[in-house]
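Only a single protein chain was left out; the remaining protein chains are all shown in position.
We just call them A, B and C in the order they show up, numbering each chain from 1.
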């Protein structure tokens, strides 16, 4: 089974529904040590992604690139740009595989996303950011079964595993006592979106 | 009995004591429709007047002129400048009478002060300002006996007579309903200073 | 309304020290120690332009001392007119032998003190003339226009007077064209929140968290109405409508707009106001010329804005565009 533009569009539709439900919850998580905008920013980004015709894209690469561009136009926030970076990574992977990306490739693709996000954001695994979610998801998908439920479980596990660690990046690093014991808003967003996708699948 | 620089100095000393007692009371009266500074401004002006050597002045005119200058240097407020104007009127009267101003001249001198203050402030008798106090004092001194008690009584009577009239000058004219029934802070200041002078005489 | 200050009693003296230290082109002096004038005075024979007013309105008043603008400024305490001595110092400092125009806002204390200083200056053989800023349409009805207070429009009058004097006109001519400019200028302000005078414990007025007051003056003098905060466009419309109703400029007139911040209102919001005002002026067939958007006349940390308009004729336009330079404003230099 090869990933199609329609699959990507379905994923975006799910994310759209999830983020609309979780917007305030994610804002509240960010307000703990950040500026309280993670939910609203992601909502704007996913709204913009949902507006373009992803299902009708000529190729998987075009579908993913369209999403990256929509994200990049909508926001200048860190996480928004990292979302765009991840989408662009998928586009690149699709291009070099000539569109032939299957479920079995997803572990590798998510690992590439993790590395691209780390390079863009100059953060590392262990810093308690979306990088750690991507890292856990990549490993779980490699082990299999390579499906959304596996990804969702890995994201949830990563959230639990990092909750009691301090954040080591950006503004939050200055308040280890406040980030320890609280969810990182970016990691939380990934977990909520994937959980929603699984539940409604 | 001719007015001497010492008499003027004694008057200033009395005013100084009176204003220090009444500062907040006068501020409160001004806060009703004005900017609430009558008491503090007069305190600063009278402090400045009390600092110079009025008793040691070479002549009555010099004594009065010194006070006028002290007031003019200290403040740019309306009432401060009117105090200076009144002092300057005394200086001019003393100069043209070659220093020979007696109690019997005071009605005329206060009437001149009233006219100078009205010319300077572009206000008229009846507007509910210090002009009305000076007007009442001038008339009472003319009737006699020409002493401080007479002046004090006239100032107190003027205050009573105008309390229930609206103020017709400056910012206060815009709120006739708020100035009616309340004392004009400038008129109140004159009444309190003269009353203090009488009591402690 | 917290303040960065030392002893409140020294607020004015200290800010003036800082001002002249940062701007060596300005000097502080006079017998009062409360007169700011040009460090390099204008040439002999130029008509002097002196102003004055209370502190707490920077860049007004003293920030407009400079080439092609003011020669001197008498400085009062916060929101209190300058003393007679300071006013006299300013007249003397401005005098280059051709007389001095005293150009300031129409407030009781200021007027008395400048009048008194003018009489004293006459004893020194200095001729003075007076033009008052009376641009605030909210402060009295049109029939009592001479009772109106002066607000931000005075900055435009400084420009006209300064340029006319720099051109070499005589005192009567400078006064006359400044009167003409005053007659062509109107302002109105809107206040959202108060300020606190350094020596006071409380704000200078009270206003609910959801309210605004249209027409309030720069010391918190009451305005025309107080109601729920409205949109920027609605505020812009009302300010503009009120000014145009009074000025009634001939179709296709050229006008100078000044959108002024009162202190705490972000520049961003002044541009949002201007966006609407500029569009509305064009819709009305008027031509905005060199719009001024910024904090020109403030009231400490008060939030709100004012709009001023000057309707130009050829003479006023040429004076408005003549080169000028002071610490807080430059034209064509």
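Here is the rule we go by: contacts are C-beta pairs under 8 Å (C-beta built on N, C-alpha and C of every residue); 3 or more make two chains touch, one makes a residue touch a chain.
Everything numeric here is computed off the predicted structure, so don't read it as measured data.
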| item | value |
| --- | --- |
| Contact set of the excluded chain (shown chains only) | A, C |
| Given C:11, C:114 or C:158, the one touching the chain that is not displayed | C:11 |
| On chain A, residues whose C-beta touches the chain left out of the figure | 35-37, 40-41, 69, 72-78, 80-82, 84-85, 120-122, 169-171, 174-175 |
| For chain C, residues in touch with the removed chain | 2-6, 11, 14-19, 21-22, 55-56, 58-59, 190, 192-193, 195, 209-210, 212, 229, 231-233, 235, 263-275, 278, 291, 293, 295, 298, 300-301, 303, 305, 330, 333 |
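One rule holds for everything that comes next: only the chains that are shown with their structure count from here on.
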| item | value |
| --- | --- |
| Separation of mean Cα positions, chain B and chain A [Å, integer] | 79 |
| Centre-of-Cα separation between chain C and chain B, whole angstrom | 33 |
| Chain centre separation in whole Å, for chain C relative to chain A (CA means) | 56 |
